[in-house]
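For this view, one protein chain was removed and the others were kept in their places.
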Amino acid sequence: MNEKCAVVGIFGHKEASELAYFSLHSLQHRGQEAAGISSSDGKKLHTIKDRGLVMKIFDENKLATLKGDSAIGHTRYSTAGDDSILDAQPVFARYDLGEMAIVHNGNLTNAEEVRNKLIEKGAIFQTFMDTENLIHLIAKSSKDKLLDRIIDAVQRIEGAFSLVFLSRTKMFAMRDRHGFRPLSLGKLSNGGYIVASETCAFDLVNATFVRDVEPGELLVFEKGKEPVSIKVYEPTPKHCIFEYVYFARPDSSVFGQSVYQTRKNMGKELSKIEPIEADMVIPVPDGGVPSALGYAQESGIPYEMGIMRNHYIGRTFIEPTQKMRDLKVKMKLSPMTDIIKGKRVIVVDDSIVRGTTSRRIIRMLKEAGASEVHMRVSSPPTTDPCFYGVDTPSKENLIAANMTTQEICDYIEADSLAYLDEEALLRSVNANGEDKYCTACFTGKYIV
Amino acid sequence: MNEKCAVVGIFGHKEASELAYFSLHSLQHRGQEAAGISSSDGKKLHTIKDRGLVMKIFDENKLATLKGDSAIGHTRYSTAGDDSILDAQPVFARYDLGEMAIVHNGNLTNAEEVRNKLIEKGAIFQTFMDTENLIHLIAKSSKDKLLDRIIDAVQRIEGAFSLVFLSRTKMFAMRDRHGFRPLSLGKLSNGGYIVASETCAFDLVNATFVRDVEPGELLVFEKGKEPVSIKVYEPTPKHCIFEYVYFARPDSSVFGQSVYQTRKNMGKELSKIEPIEADMVIPVPDGGVPSALGYAQESGIPYEMGIMRNHYIGRTFIEPTQKMRDLKVKMKLSPMTDIIKGKRVIVVDDSIVRGTTSRRIIRMLKEAGASEVHMRVSSPPTTDPCFYGVDTPSKENLIAANMTTQEICDYIEADSLAYLDEEALLRSVNANGEDKYCTACFTGKYIV
Amino acid sequence: MNEKCAVVGIFGHKEASELAYFSLHSLQHRGQEAAGISSSDGKKLHTIKDRGLVMKIFDENKLATLKGDSAIGHTRYSTAGDDSILDAQPVFARYDLGEMAIVHNGNLTNAEEVRNKLIEKGAIFQTFMDTENLIHLIAKSSKDKLLDRIIDAVQRIEGAFSLVFLSRTKMFAMRDRHGFRPLSLGKLSNGGYIVASETCAFDLVNATFVRDVEPGELLVFEKGKEPVSIKVYEPTPKHCIFEYVYFARPDSSVFGQSVYQTRKNMGKELSKIEPIEADMVIPVPDGGVPSALGYAQESGIPYEMGIMRNHYIGRTFIEPTQKMRDLKVKMKLSPMTDIIKGKRVIVVDDSIVRGTTSRRIIRMLKEAGASEVHMRVSSPPTTDPCFYGVDTPSKENLIAANMTTQEICDYIEADSLAYLDEEALLRSVNANGEDKYCTACFTGKYIV
Partner (left out) sequence: MNEKCAVVGIFGHKEASELAYFSLHSLQHRGQEAAGISSSDGKKLHTIKDRGLVMKIFDENKLATLKGDSAIGHTRYSTAGDDSILDAQPVFARYDLGEMAIVHNGNLTNAEEVRNKLIEKGAIFQTFMDTENLIHLIAKSSKDKLLDRIIDAVQRIEGAFSLVFLSRTKMFAMRDRHGFRPLSLGKLSNGGYIVASETCAFDLVNATFVRDVEPGELLVFEKGKEPVSIKVYEPTPKHCIFEYVYFARPDSSVFGQSVYQTRKNMGKELSKIEPIEADMVIPVPDGGVPSALGYAQESGIPYEMGIMRNHYIGRTFIEPTQKMRDLKVKMKLSPMTDIIKGKRVIVVDDSIVRGTTSRRIIRMLKEAGASEVHMRVSSPPTTDPCFYGVDTPSKENLIAANMTTQEICDYIEADSLAYLDEEALLRSVNANGEDKYCTACFTGKYIV
């Protein structure tokens, strides 16, 4: 499962595009397929977007052409095989009020319906991005002012959207009413502002966290003024709980809490509800590290780095026969044989999607001599696909949608398998009985 | 001076995208910046476009994804520094009648006016290509049928356009009423059809020339039918005479005549009106070859390959000091010293734009020992910029707009300089008194 | 400080070059500059070597040309700026007994002397690799048989060498008398053999560890026979203790002990001799992870992943101003602000070389809000350069050679700084009073 993207906006800094560049680098884990930045010099927007990693796309000369003291940026995740540069963001458009650029993280659930209506009215769509809907809605809105048009536009869309808009003189940041995807506001050291999908982007550019953009809130950035907050919707939070489980970087704070600490909580809760006697707790790196640490601290069982991750990965050109598919996991992960041999091991991972990787890891640990391997998963069984911007396999490929926990345990060849249950997960994230998280991928309960 | 692009369309062949690929390769001289192909499998359009040469962009796997038995393609010329992949063609759009893709060679003179009107009505423009106007006009036309809409759309645009449209089941080819840019119809060996900017594309794919698409004519290609011709405009031909002078490949036939033969005619006319005694006639390769041959045949002065062109060009990384700028010409062209030494040389080129290259060539010939160098140019002085799709320097950079022929002669350090005059040029292209060519770049007489 | 290379040898397997390829991938951490493989098909040697990572250099087609059931391989570390492909290994030579290829990990201390003698006798040196000495010594040896020549040759060289030789029908593996660099013997599942710089290479190719090649031992591999052991020298072990400190992969076992476990021991010893009250122990990733874990387990202070490593690194094209140099560390490492804020932190790293990185890390932690930062280093102060194959800065750039511990502490802006002392280090590696490790980089006591 993979997040689809990250967004960033910089307002009021002479090196806006450079700050956007570094911020995007911090958000690279949310999308490695393509990236782009649009800046405004007050008169004109400038856009560069391309395939590849942020570091590879931009250099000093390119950033120098992205003039102006405001900039928005995007990194894009893409489903396998689709390397179309045409679907990179920001989406730029000239329209009756001038020029605008938009970046979007999320997924519109009524995108097709909106698009069809727009098409009926003569609109053309040149890409397959939901984001294109928005620029049409803004362009076609009957309102006079851009602000009113943006409000008009976002009221017509549904689903998950953390958006940043750039016009020649202003910047706007907006989250959907449920606040599915994170979006935070930070203050730059010079007094300017930054909005970004995750707070880890703030650290690199020396910005300080101010607060999250609220669900349903539209922030308006204008030169010489403090950001103005407009409540477009009454907030009804449904934060994507999978951000805590896997997507967000552990050094970020999302939805008001430290990701690292929350993951440790999951491990602690998991230890409480699914204890087992063992010689050590080991994480599947890097995702399982904080929850394994939590599990170990709570249980008192020693934490060990029992599996090593090889950073020199890349594509092997060798034909992927069955032999090779096992090799592939081994080229990325390798067991700390001397530690594991003859030991009872609790291995902690953040989630099980298809089950194939878990099976390879457990086999690897057993081949390395582990006497017992107990799998502990710091989230509930993933049973349902996401419609709010996460790339999930279809239901028939989600192992937990098709097998009982015992069947999965047999399939992955573990000595025992246990998941965190929904309640414990909610305790981990300090939900305090509030119904403010989207747990649809575990429960199938979608917001209609 | 450079042409801006080439277009091609293939209809009714199982390997449509492959044929488009080879055709585009033949048309590579009209644009090396970017290229693209859209195909239709009857249900859906497929598009791939990218930076670079046709041969580099496409491979077997990519062509295999461009399914279907119709395809259109484009190669793009771009002004220096602008390597935006976003402005590559075909332009694809989903709209109320389904999907379409368009390729365009030329320049719309009322593009801004049309765009502004469209924008006023709520349209958004995501690129800086004139082509985007067309898809909007088609999408917004009040007509029901695509054919009627295309007619509607092209009636609203002015300027130079050789267009090919692809819908899911049909292909359309259209030339502006003046037929500024060439567009020819050919027949594939299997009974299918090809349209292309130049007939040299036909040879490579074993197609036979049928006829030119007429100025103002719209050709409709539909499965199982012969192409249907619709006269959208009464033709008032104003063919770009510079296609004969420089743009078109010598093995093409444009506007009904062999380019090579026409260039030879120019050389013959030049010899008649601007004779001079000399030991040899040499071309500036490759552009000046046919006219130098004509000059030599007419004058009886021996033709020699007095200047060699080095094909291993590329960018030198050495700092372009003054010394280096001379080197740059020498790295591309080198004199046949043993032939030239002590000889009176007539050097024939197709045109003089800025004069700097001519000066370097003449210096090079003199350094190689030529006793006299007489420059003969197989077109009239280039005095005016083009607004119909050719990238020309601004008037202050056109040497002939700012100097007399004698001044140019002094500047380029030639012993004599003479141009073909407009009348002789028209004789060369067999105009026969008809006013069917656009000679604006020589005369400043633009069609309003 | 960086190891200079890794070697591998495969004998008796139909897919010898493929196994060498995967083994080299496992050893990539020992050298990323260049890599190469030579194979023998019984009649002829085949060699491919090039710049770059193993995964990038080889593909299926290239491996297919490396025919035969024996192969040797090498990955190369290179000092900055030197990207000469000419110094990649294996070194191949035709000589009077046929063809041979050699790979070498280490550094010959009498290389210049030997080379000068050889040159006096008419030898030519085409590269700057010590390895070239060896092929000359073998070629010029007065002995008849290759085995005797190899013995003859290695008796003339001094310093650190873990070597693998490949002839058309045999393979030889040899370690210097001190066993400076590691070299282990493993058995392939089909009965063939592997030798490699680290045992982590065995895991990937499903080989089982047999034993280390002994210091001073020469192993001879011949078809259809078990490896024959020849004691060329009486072993006087002086294993590079820095392999435990930093070079070797934690999942390897070198010099008979688990690297991971040994690093944990270092952390435990460090905790015993340099305890301090604090809220958490955090590693500098990835090098400091095992020793930080050991420190935490011994001290009972909680272990936390307080610093995150960003895996999307690469070169930034932004001018490296002072601002940027700090950015550079931040782009690679970022603090877990929410955990660290207001806390007393013990940060554990494997070594301090120049001190600049440590300073940036401590600054970063303080900016993230740590109330106290105590640096603990799991090895003694690095005071002396290495002459046995490790790339060390010159003495004036080794901070510990020029400052007291207190001065270093002030320089890196830590609240306290403590190193593991030599005795404790030796306890960590279970030296048991035996003088079997080279600790010259900490003590300046070189083997003469």
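Quick notes on this structure:
Order of writing sets the labels: A, B and C. Residues in every chain begin at 1.
The definition used in the following text is that a residue touches a chain if its C-beta (ideal position, glycine included) is under 8 Å from a C-beta of that chain, and two chains touch if they have at least 3 such contacts.
Computed from a prediction, not measured in an experiment: that's the story for all the values here.
Checked against the hidden chain, the listed residues B:9, B:215 or B:335 yield one contact partner: B:335.
Across B:273, B:327 or B:431, the single residue that touches the chain missing here is B:327. Across the interface with the omitted chain, chain B contributes residues 18, 21-22, 25-26, 28-29, 32, 53-56, 58-60, 63, 200, 203-204, 249-251, 253, 258, 260-261, 289-290, 293, 297, 302-305, 308, 310-319, 327, 330-331, 334-339, 368.
Hidden from this view is one chain, which touches chain C at 47, 49-50, 85-86, 91-96, 115, 119-126, 135-136, 139-140.
FYI, only the chains that are shown with their structure count from here on.
Each chain gets one centre point, the mean of its Cα atoms, and the points for chain A and chain C are 37 Å apart. Averaged Cα coordinates give chain A a centre that lies 48 Å from the centre of chain B. The set of chain A residues touching two or more other chains is empty.
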